[in-house]
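Removed: one protein chain of the complex. Kept in place: all other protein chains.
Take a look at subunit A:
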Amino acid sequence: MSKAILQLDALSCPSCMQKIKGALEKQDGVENVKVLFNAAKVKTDFDGDKISADKLSDTVTDLGYEVQSMKVK
């Protein structure tokens, strides 16, 4: 399991959290999604064999949120 931290542009509506969390959790190999509303960060564990970090970033971008940077450990 790897850990990814995505820094997004500022989030303004609490429902964005639900959207992002829901969309990521639906992906195979993604676990423990945590969206920090005020910090505009997404923290998640993912299985590198099943899904790539870039795919995570794309999922969030497709929802309409700009990903500023991503850290993978």
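Everything below uses one rule, namely that contacts are C-beta pairs under 8 Å (C-beta built on N, C-alpha and C of every residue); 3 or more make two chains touch, one makes a residue touch a chain; residues count from 1.
Here, contacts and distances are computed from a predicted model.
As stated in its UniProt record, the chain not included in the shown complex is "Cd(2+)-exporting ATPase", which appears among "L-lactate dehydrogenase complex protein LldF", "Cd(2+)-exporting ATPase", "Carbohydrate ABC transporter membrane protein 1, CUT1 family" or "Cytochrome-c3 hydrogenase". Touch with the chain omitted from the figure is made, among A:D28, A:D49 or A:D62, by A:D62.
Remark: the omitted chain is touched by one listed residue; of A:Q18, A:N32 or A:S52 this is A:Q18. For subunit A, the residues touching the absent chain in the complete assembly are 10, 12-15, 18-19, 22, 36-39, 41, 61-66, 71, 73.
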